[in-house]
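The other protein chains are all here in position, but one chain of the complex has been omitted.
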Amino acid sequence: MRVADLSLPLLLAALVAVPFVFGNFTAYQVGLFLLYGIVAQGIALCWGRVGILPLGQALFFGLGAYLGGGALIRFEHSPILLYPALLGAVLVPAAVAGAIGLLVFRRNVGSGPYFSLITLALSMLAYQIALGADWLTGGYMGLNGIPPLPGTDPWSTLYWVILGALVLSTGVLLWITRSPLGQLLHAVSQNEDRLSFLGFDIARLKALAFAVSAALAGMAGALYAAQQGIVTPQVLAYVLSGELLIWTAVGGRASLIGPVAGAVLIGMLTSNLRDTFQYWEILLALLFLAIVLFAPTGLAGLVAPLLKRLPKRAHAVRDVERPLPDRGDPPTLSFEEVRVTIGSVRILQGLSLELKKRGLHCLIGPNGAGKTSAFNALMGRLPVSGGRITWGGRDITGLPAHKVARLGIGRKLQVPAIFHDMTVGAHLDIALWSGGISGWELLGQGAFRYRNEILGVLKEMFPFLNDEDKRAGDLSLGHRQVLEFALAVIARPEVVLLDEPCAGLSTQETADLIAAMRKIAGRFDISALIIEHDFSVVEELSDHIFVLHQGQTLSEGTLEAIRADHKVQAVYTGGTK
Amino acid sequence: MDASLFFLLNMGYGVLTLALVALGLAVIFGLLGVMNMAHGEFIAMGAYSAYAAQSAGLPLFVSLPAAAVVTGAVGWLIEATVVRHLYERPFDTLLATWGISILLREGIKLLFGVDYKSVVEPVSGSTGVLGIDYPTYRIAVMAALLVCFFLLFLWYRKSHASARVRAMIANPELAAIVGINTERLASLAFAIGAASAGIAGAMLAPLVQIEPYMGINYLLQSFFVLVVGGLGSFQGLFIGSGVIGGVASTASAALGGSGGYVTLLLVSILFLWLKPEGLYAGR
Partner (left out) sequence: MRPRLSVAGLTAGYGDLAVLRDLSFDVAEGEILCITGRNGVGKTTLMRAVSGALPLLAGHITLNGQDVTALATNKRQKLGLSYGPQENVSFAPLTVRENLTLHLDGHDLSRYERLFRAFPRIEERLEQKAGSLSGGERKILSFCRVMAEGGSLVALDEPTEGVAPENIALMVDAIRAIAAEGTALAIVEQNLTLVEAVADKVIVIDHGEIVFRCMAMPNLRQEIEAQLRV
């Protein structure tokens, strides 16, 4: 979300001018849609940035409206209670959203419309409750006679408060976007698996974004109550959620102020034209369709390239050297009679192996022997039905991927998993943050880059990593494999799991990567467990080999020992490319 | 005794009609993977077709094929112009179809107005069933549905159709490589899903309130049926209808209309959260 620094102050100035140029009544209308715009900004954060689509955002808007309205009525004459209660109207929706988010996202590995439809169903549930619970919400008639916010007049001065709220919400979102947290949120939408293998808790990140969006919606809802003086169940309705979505989409889901523009322009047009122009709703639906099909970034997306032509200030980038984590005795990684069964198929049938010493270990075996499944079981991606996996004596069976990663176990997937739309530099940053980044730094604004020794060595061996502004999706397959390898080792894990790291690479690229693996593992004391088929790679790399067959360890030892083992010869004969 | 028989018949009716309503979405979402937010509007179009047939003086059973043709054609058109370009972008299909649902609703409002319409039952009165009187039309619908579903199930087992559609979604390039005409298959599947929703609307028209916003509830019900039962299989459709239908009937009887609705939503949300792949994973 890059907006030239010039446009935001200009837009603010224009909004400030509205009451003076168009009068208080127009300002009142604009104010209402600015509030909707704030809700839309929250939707854009979830949808455009993180990749989750809330279909029932009116739930939080309505919650904020009822709580705010209720607070204004009850504490009209005691400001000591009023302001905390109003704060509650912002925080309660956030807490509810956070809880829902954690519950839903912890369950759902991978996306789908489920989150979206849960939010829709919940908003419908809230609507039904609001209609029915007369004693709580005033039922169908709603909350009436809500007094204005002390010191403001809904028809004039409240506009400034609303404008202030808009500045606040835009500021908060801008802050988040420009911080490392913003990068992480973006990475969530790009490749969840990769991010969780780096140790980041995806569910928490998504829930956080959802909670922020709910807080903004709640704030807007409370101001809505103050402005309108009445809150009815319509604030929770399916129709409002739907309209919010249209405004967000048309305005621009990947933009900061696009959604506000969408709400103000489209929303105001709709309310003015709805009764006079019969075909307006149909036209709007067609416009929405057109945007979804042809211009997914909305109006803001169409305007943004124009803004890019304006000159921007250059940012000085600070390099921050990060020390490498200490190395002691390596914890032992141990599989003890691990069983994994899917349906009726026994994938791992009592797999036992132990990684004690430092070094490069290879995992070989016929197709279907269970090699990748062993990695998946370790990272919590496959359910273990028997036996256990321990790390340094501690039972880690069934731990989710990000927690396993945090223990110091890195992973590189067979098909390179990277963040396609993000730059090489962003990848390296995120990988370095995985080694430990404080809350403060996460929200920090200054442009800084972590560096460490491992990164230095990698850049030396693979010069393309210096081209930090290159979009990762544009890299060749070979470079993507190297990049993912870099991500897996940069934070100096204790053990790194490499799944066919040389797959699809040419002979030269394979040689380069093997050299890199040996150098880095050796110099920085990182153990590696490598799945490989190509014996020339196995020869080069390993100090120790495990042979898997039918979900169990068949044999282990040096290459010569393996080759001489009759059991191995019986099931598995070597061959080179 | 009579009361429980009545309750059971109501439940049977509820489950069967739910399965009918959800069938179209089972094809379009369950097989094709398109979250069709306009599903409810296809049902509404079917109901309005029945109304239009009645206004033109035609008998109800003419409206069944008419509804199928109209909604099938609209569905085909939607797939060809909009959905086809969005198979790679699931959220955008959700949004696009939802935009289409608005379009269809507004179209209905323009053509028929917003007031409630009704369609007369082709066979009125009640028939004696096991000692109690139950509305004849409902019995006719239940019988017809039982027969149709049975035939449909047999066909589904025998043919490669469902596998081909699921293959096409999972790997469109490979589907073409093995000889599947993916464009035609997708069009056909979508049109059939739409047509079955239209038929559902026409069949149920005499039994429900017909108004432009009727579709939204059908959409949610259908979605929850699929969530509970599981996507991509016939068995899932019936299991889901059974559970949701059962819960809805029981809750309505015990708590009254809106209490029933709340219970339904809660159960569905619970399933979405705890067992999103449904009770019978066919995919």
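Per-chain numbering from 1; labels A and B assigned in written order.
As a convention for this text, a residue touches a chain if its C-beta (ideal position, glycine included) is under 8 Å from a C-beta of that chain, and two chains touch if they have at least 3 such contacts.
All values derive from a computational prediction rather than experimental measurement.
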Touching residue (missing chain; options A:Leu483, A:Leu505 or A:Val537): A:Leu505
Selected from B:Thr17, B:Asn36, B:Thr97 or B:Thr182 as touching the chain missing from the view: B:Thr182
Touch residues of chain B, complete complex, unshown partner: 160, 163-164, 166-167, 170-171, 173-182, 232, 283
Residues of chain A in contact with the chain not shown: 342-345, 347, 365-369, 371-373, 414, 476-478, 500, 503-507, 509, 533, 535, 571-577
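Keep this in mind: only the chains that are shown with their structure count from here on.
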Chain A residues within the chain B interface of the complex: 47, 53, 103-104, 107-108, 112-114, 116-118, 120-122, 124-125, 128-129, 131-132, 238, 242, 245-246, 249, 278, 281-282, 284-286, 288-289, 292-293, 296
Chain A-facing residues of chain B, complex: 35, 82, 85-86, 90-92, 94-96, 98-100, 102-103, 106-107, 110, 216, 220, 223-224, 227, 258, 261-262, 265-266, 268-269, 272-274, 276
